[in-house]
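So, chain A:
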Amino acid sequence: MNELAIIVFAPLLAGALAWLIEVKGIREIIGVIGAVLPLGLTALLYQKTSEGLNFAVNVGSFNLTFGLNHLNWFFVAIGTLVGFSAILAMVSTAKNSYEWLFALMSLSGVLGVFLASDLMTFFIFWEIMTFASFMMVLHYNRAASLKYFLLSVFGAYAMLIALGIIYAKLGTFDFGAIQQAMYQEAYATAFGGETIMSKSESALIYILFLIAFGVKAGMFPLHVWAPDAYSETNQSYTALFSGVLSKAGVYGFVLLYVLMGTRLAIEFGAFRSATKFGYVIAFLGGLTIIVGGLLAALQEDIRKLFAYSSISQLGYILVGIGVGTALSIQAALFHALSHALFKGLFFLIVATIVYRTGKTTFADMGGLAEKMPLTFAMAFVAILSLAGIPPLVGFASKWVLFEAVISQNLPILGGMVFFGSAIGFVYLIRFVYAVWFGQRPTDLDETKDAPLPMAIAMAILALFNVILGIAPGLVAKELNKIFGKEVIGGDLFILDLGFGKYNALAVTIYLVVGIIIAGIIYFLGAKVRKVPVTDTYQSANPVTMEYNLTIRRNFFLPLKETLAFWLRISFDRLYRTIGTWVEDLAEVMRTYIYNGNTQSYAWYLVILLLILALWGV
Partner candidate 1 sequence: MTLEKEENVVRQILEKAPYAEGKVRRARRIEFHIPAERIREFLTLLKESNFETMMQITAVDWIKDGEIELVYQMWSYTHAVHAFVKTRIPREVEKAKVPSVKDIYPVAETYERDAHEFYKVYFEGNEKLEMPWILEDEDREAGVCHRKDFDMLSYVKRKYKILDRFEEDKEDYVI
Partner candidate 2 sequence: MIEIALKALFILIYATFIGFMFMGMIRIVTARIHRRVGPPIYQPILDTIKLLSKKSNITHGLIYDFGVIYALGATILAIMFIPLGNIGVLRAYGDLVLITFLLEIPMLGIMFAAMSSGNPYAGIGAQRALLTMLAIQVPLGFAIVALAEYYGTFSTYEIVMAQQSMGWSITALPLLFAAIAYDLVLQAMFGKEPFDIMIAPGEISLGPMVEFGGKHMGILQIQHAIALFGETLFFSNIFLGGAAITIFGSSILNTIATLVVLLIKQTAVLLVATFMGAIFPRFTIDQATRFYWKWPTIIAALGAILATL
């Protein structure tokens, strides 16, 4: 028995056991064990990554083969870490063993996707992951799950067709073989030799993979499933869903580069310093940043806000991947890590709020910072990290990404990522203001702080946010290993890109010093007196708690007015219209062609025969 097998199948087994043993208490223990095992083994396998590790199961006609290398160790590490925290938090929030089964199943599915070393395995585990997450959403909301299911199936078929073409042309599913073949193809194209795959076919494969991975990564304009699916499920599971499962799409894009990057690059040439096919991804990513961010700022529901913000953050990763230099792909992977960390943390915080208050809209929240200090501290870390405030991991990754994009002379993308960072501030402040500060509704006065499992889970993620932020060199080292060369220089605390340096330690030290100086000035002054929220200056009118003093609904109304024209465009509506058209078309076919009348079928047969005859068969 092999570690990889344990990593992949332990969660699945644990889930099945937890589902069978319908006992509260035991099933939690089993589930957590099922999440701990992969985490521990991944940590143990760290040394073995360099020489690599393989494992194969024979399932009937073909093998499920798994392999370990630096790239997918990185992704597996993200998956197991965030997955473990999410599963730990589910101890508090999971309602029944159904959720345990499918949450763990999707975890093992995503781990299988990361570890797969041939396309068939990749596809199978992809489907397991999609199915499990679909069941999780179905448990909560039918419409959202159906939307998610339709788009995923769309993507899955796209991937299946691409697989079929590749197998038909190259006769193998194995990554290594495909890579070899594609290299030969590339050189053949470069030197004008004849190739197995024509330009159009490779373009087709590229587009199919783009759709397949774009759906999972929530790329604009295929993002419409994400807000509903992310918001309409168990929120601690969403930490896994948005933090890890979306990374499967990112991993897919990286895989696209690994498998047929050179081929596509040579086939379609370059736009400025970026490859054309990559620039498409990057530009869609940039649009994803802006659309996701602007929509996030206008949401009235916490879960939806973070769903959109997660879409927007994935846009950064796509931009990084699309630009396609070694540095930018490293930046993308780095941001994938930090996104998993802070967004997982965010969804755990949302889970805590929902679990403790039972409310989800901003209109019912307010003043929770006094009632849930620990959760607020975690939220503080997460907010600083997402908004990209040094010295936290969010800034380090975003900084590398900015420099990677801008140094490639891509001004439009540069402007897009800058805008995205600003809009991050905007929707975060809206969350902070409506949920934590201001006047507290009287029915929230008995709110308690987070339960222990969730507190631990949040603490783990927050700790990583801070550590990797102060010492970004740790991550940079791993990323360099993936590429086998020194792309991001510097040591533990310093990131050195040649044209820019970032010293996290200095930032930390001087920030602490500055805060100390400010604190000295503060404590030299006269001491302070606490006043209630009703003792604020409101044009000197006396107020009581009956008034609502906090703007909770429509906080960014001016923004909405400014963007009124653009907000009328909705891809969600577009897809619905297309769906209705398809239904109508099916209706027409059923009434006029497949009308179950034997005579007409006979006529079709005759016409067919005639055509064949004319063809001279």
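Candidates were picked such that all candidates are chains of the complex that A comes from, given by their letters.
The rule is short, and it goes like this: contacts are C-beta pairs under 8 Å (C-beta built on N, C-alpha and C of every residue); 3 or more make two chains touch, one makes a residue touch a chain; residues count from 1.
Given the structure is predicted, the values throughout are model-derived calculations rather than measurements.
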{"item": "Candidate touching chain A in this complex, from 1 or 2", "value": "2"}
{"item": "Residue numbers on chain A that touch candidate 2, as the complex places them", "value": "272, 367, 369-370, 387-390, 395, 399, 402-403, 406-407, 409-412, 414-415, 417-419, 421-423, 425-426, 429, 432-433, 436-439, 497, 499-503, 506-507, 510-519, 521-522, 524-531, 533, 535-539, 549-551, 555-556, 558-559, 561-562"}
